[in-house]
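I have placed the structure first, in the form of structure tokens, so that the comments after it can refer back to it.
Note that one protein chain is taken out, while the other chains of the complex remain in position.
Here the chain labels run A and B in written order, and each chain numbers its own residues starting at 1.
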Amino acid sequence: MFETLAAALNWFGIVVFAVTGALVASRKQMDIVGFVLLGVVTGIGGGTVRDLLLGRAPVFWIGQPEYLAVCAAVAAVVFFTAHIPESRYRLLLWFDALGLAVFAVTGAETAFLAGAGVAGAIAMGMITATFGGIIRDILGGESPVILSREIYVTAALVAACLYVALAAAGVAREVALCAGFAAGFGLRGAALTWNWTLPRYRPRPGR
Amino acid sequence: MFETLAAALNWFGIVVFAVTGALVASRKQMDIVGFVLLGVVTGIGGGTVRDLLLGRAPVFWIGQPEYLAVCAAVAAVVFFTAHIPESRYRLLLWFDALGLAVFAVTGAETAFLAGAGVAGAIAMGMITATFGGIIRDILGGESPVILSREIYVTAALVAACLYVALAAAGVAREVALCAGFAAGFGLRGAALTWNWTLPRYRPRPGR
Partner (left out) sequence: MFETLAAALNWFGIVVFAVTGALVASRKQMDIVGFVLLGVVTGIGGGTVRDLLLGRAPVFWIGQPEYLAVCAAVAAVVFFTAHIPESRYRLLLWFDALGLAVFAVTGAETAFLAGAGVAGAIAMGMITATFGGIIRDILGGESPVILSREIYVTAALVAACLYVALAAAGVAREVALCAGFAAGFGLRGAALTWNWTLPRYRPRPGR
């Protein structure tokens, strides 16, 4: 059952990030092929960076066309439906939050299973969680979400740490995955809802 | 003869992308070393990303200094001649169009030969075609060509699809390469000439 849950979470993260890529394309008024490119690159971006760093090449989507096809289909659906939600940007942030929390735990797990150790697994969770969005924002010419004032990277850190701590403590993997995801998404969601921030560096800005 | 045509096309793509990198350097008024860096990185960038994703490391230019040397030489030539053309930006777009169409077919072919399957080969063609220019525009602080209103990514998609379809249908590889290149370059060139666009996402922009 674990294989199924981890795989399902991974698919879920890919789909929600593909949605965010297509939403950025909608904000830039791209054509449908632009939607597909941004959707695909954002959906598979985080996992691709993870695989490269772990030395797992060819990367996961080569020879598994279903990942590319699903991301492309998701982007096409967004092309025809993105006018429906009231605020595309809020929607983007919430889908991004889902993907952030999912990839923080699945990225940490993948690295863990590959023997990366505790710190390596946490770092890989944060990188897998954030790099899809970073690539999306660079390609789309958007201000990077990673710089947003509300708690963002911290949510990925919390999710990855909780997963690694529980997994290292011998808790069942499904429970660790769910707990890490819930903590990360809950934290980022609360930050989006109530504008939670951590104390920021302030003295004499911009020097 | 096939080896020769594919290798020749690859060299051609590297050289034209090196020219575009140097032209961006000229727009930013860099010094000659900046020209060389942007020329080299743009020339070898798309193929480097392709090799990394396919797990072909060390990447192609390590141990083959002729790629680095030619890109550097091309960039140096541009440093001394870029004042001649009437519009450096139009020139950049046309050279970029040549490289886009070439790398769409050679990238797809490389992935195909590496066993990537139809969807993987098409995706790799698009990535090889666009990432050199993406890296160039990021390093040079330019607005990404990928966001241009005229048909761009679509031209790479058409070139890669046509090549893959013909190759899968058993057509001689040289013919498939040439047909894919001609279709991609023709489409992008027509878009540049007559401002062809696909329907773009429009309702309620920027939300």
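Just so we're on the same page, a contact is a pair of C-beta atoms (placed from the backbone, for glycine too) under 8 Å apart; a residue touches a chain by one contact, two chains touch by 3 or more.
Everything numeric here is computed off the predicted structure, so don't read it as measured data.
Participant: From the list B:8, B:113, B:138 or B:168, which touches the chain that is not on show?
Facilitator: B:138
Participant: Among B:17, B:35 or B:131, single out the residue that touches the unshown chain.
Facilitator: Of the listed residues, the one touching the omitted chain is B:35.
Participant: Taking the full complex into account, what residues of subunit A touch the chain not shown?
Facilitator: 52-55, 57, 111, 114-120, 123-124, 126, 130, 134, 138, 143-144, 146-147, 151, 153-154, 157, 197-207
Participant: Of the residues in subunit B, which ones touch the absent chain?
Facilitator: Interface residues of subunit B facing the absent chain: 25-35, 37, 40, 48, 52, 57-59, 61-65, 68-69, 79, 82-83, 87-89, 138-141.
By definition in this document, only the chains that are shown with their structure count from here on.
Participant: What whole-Å value do you get for the distance between subunit A and subunit B if each is reduced to the mean of its CA atoms?
Facilitator: Centre separation, subunit A to subunit B: 28 Å.
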